[in-house]
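One structure coming up, written as structure tokens, with questions to follow.
Excluded from the complex is one protein chain; the other protein chains are retained at their positions.
Chain IDs A and B follow the sequence of writing; residue 1 opens each chain.
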Amino acid sequence: MGCERMSVRLTELPREELIAPGHAACSGCGSILALRLVLKALRPDETAIVCLATGCMEVVTTLYPRTAWRIPFVHLAFENAAAAASGIVEAINVLKRKGLFRSKKKVHVLAIGGDGGTFDIGLQALSGALERGHKFVYICYDNEAYMNTGIQRSGATPFAAWTTTTPVGKKIPGKPEFKKNLIGIAAAHEIPYAATATIAYWGDLIAKVRKALDAPGPALIHILCPCPPGWRFDTHLTVKVSRLAVLTRFFPLYEVEYGRRVRITVKVPKPLPLIEYLKIQGRYRHLLKPEYADLVKKLERSVNEFYEWLEYMEKVTSKG
Amino acid sequence: MSKVVGLTGDEAVAYAVKQCDVDVIAAYPITPQTVIVEKLSEFVANGEIDAAFIPVESEHSALSVVTAAALTGARVFTATCSQGLALMFEILYIASGLRAPVVMAIANRALSAPINIHCDHSDTMGARDSGWIQLYAENCQEVYDLIFQAYRIGENPRVYLPVMVGLDGFTLSHTLERVEMISDEEALRYLPRKPCYKYPVNPDNPATYGPVGLPDFYFEFKAQQAHAMEEALRVIPEAMKEFEKISGRKYYFFEPYKVEDAEVVVVSMGSTAGTVRYAVKKLRKEGLKVGALKLTVYRPFPEREILETLENAKVIIALERALSFGAVGSPIFEDLRSAFYDYDKHPLIANVVYGLGGRDFTVEDAIGVFKYGLEIARKGKVEKKVILWGVRE
Partner (left out) sequence: MSKPGWKSIPIGAVILNPGNTIKVKTAGWRTFRPVIDHEKCRKCLLCWIYCPEGVIKIVEKDGKIERLEIDYDHCKGCGICAEECPVKAIKMVEEVA
């Protein structure tokens, strides 16, 4: 079984909730849990300014005149979280230099986008911001579809998954394309730190966010966030689904430094069969039918190939 | 003591911005605005400006970056035109909706398709409903001067709206003209004190910017913007008067030339206003009663002041470098007709569209337009509301 990063202790994490309850996130929402965990990574002398793209998280937390955010929150549009963060980071640097910005705590700038606002429409702004090297952390909360607009497919939707724009029809059973490799894209920019994380492995997630906050340049964390209404499972299973994603190797937890050094942070030497992950979600229900067995095989092959490739990269790039 | 230099329009923008203690600049190059961006990056590289120059990957990100930066209270600047302005279209509305006092120079250029890099006003006219204040320069001196005034107007707490300053692409952007500069001290005294935003982003005072405004609140925020635009009608002349005190140069919503007894007045914007004024001079020598009105402030539209200034004309020609497809006429034409509708005097108003895609408009053309206006005066009616000047059929 995978093990947790024990360098983070639950009792030492901040008790304060920087996202106040009373917002409109779905019961059992994996994304809001992910954001809550990200903010738990802040150390006592740190705070953050959040630049959030349009999407589930933005809409459910900021319905005028109510806001769940207890830290500064900026929302411009769907595709420019990274651009907004770039502007805020550099403005603060200049204002500090001119003696016009003061804050009691050390300020981090977090650009946060869903898979829609990151993989697809937000990719350009993300690429620009990573290339320019601003010191900020990009958090992608990935619920694997455009959930806020009603579960339409995104570039992050996995192969064969049902969504409202990749329905399981007689001709085409679910999404024909494979998931985009976001860490690969981030790594191509050779940023100091890029990593995957998910909510079940809270210690791994928090340790990675801290590494990202401390990185001397842009960092990106790609968090898998199960979504009860979108993935079709009951609300109490959100954390379990994310755990199974890791234990079946479907969503490996790894990190890449400067686009070169790869490390799998939660090793899965004996994976559970992929079907354990698929059968718990309604969006893969069709894959339980014998006529779609070849799709399951295709998915298994791609999952195993990628994990093996990660193991190889880890071996080849480790510092001995 | 003021300095007199030769600057192109693009350079004039850059030199003015340099004196404005700007904090964040983000821009993407597009002909003919490129020299603005290049000059500003040169200033930053030499340490002549203490600002962040962010070389963004698109115009959409350029405006996004500076709008977010403006929320921290920083003074920001960007520039674009044509396709770039079109690309940042959604952010225009977001900047004005957030009440971020961004200042943006637009080297007015035609919109594709077909692709054309030369001057016309279609780009900024397409943005006339976006809640931005729009100022247009006739020459490089005005380009330089309007940048300072743009910050002073936009950052006024009664306004807090973004401002675009239009300079004709190539005709002004790339033409060397005489520019008298104000001193750095005068500039800093004229500019408002920072922070430039009403509720600057600060973790010690956390706030939420850009929430969802459902039907029960959205309308009220638009009413606030409309009110700010109306306030701008008062703030603009004040800012211009203060600028006159430093520079000795007078600015107003518009500049009338011999309109008091004019039979025909041609209203225009940008560099063409100079051509039109020259035509007035020539035609007056022949005894023809003509006049010109150069519009400097297009948004907010100075309805009352224009009505009072042009009420005695027999014919007004809206000479415009933009075409509003499917509309009754071009933008200024429609605003003028609309303004005069309820008024007690009713000059005949016609629309002449010229110079799209940078087609040259000469003194002879301007004289032709006045003669056309005099024909309308003679006939006593406007037979054709819109004519496309010099288009081959």
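Convention: a contact is a pair of C-beta atoms (placed from the backbone, for glycine too) under 8 Å apart; a residue touches a chain by one contact, two chains touch by 3 or more.
The model shown is predicted, which means the values in this text are computed figures rather than measured ones.
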Omitted chain's touching partners, listed by label: A, B
Touch with the omitted chain, as defined above, among A:Tyr64, A:Tyr258 or A:Phe306: A:Tyr64
Option touching the unshown chain, where A:Ala20, A:Ile172, A:Ala293 or A:Val316 are the choices: A:Ala20
Contact residue for the chain not shown (choose from B:Ile115, B:Ala223 or B:Val328): B:Ala223
Those residues of chain B which, in the complete complex, touch the missing chain: 97-100, 160, 198-199, 206-211, 213, 216-217, 220-221, 223-224, 227-228
Hidden partner interface residues of chain A, rising order: 10-11, 13, 15, 17, 19-25, 27-30, 32-33, 36-37, 40, 61-62, 64-71, 199, 202, 228, 234-240
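In the analysis below, only the chains that are shown with their structure count from here on.
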Chain B residues within the chain A interface of the complex: 23-24, 26, 50-52, 54-58, 60-61, 64-74, 76, 90-91, 94, 98, 194-195, 201-204, 206-214, 217
Touching residues (chain side chain A, partner chain B) in the complex: 47-49, 51, 58-59, 62-65, 67, 69-77, 79-80, 83-88, 90-95, 97-98, 100-105, 107, 124-125, 127-128, 131-132
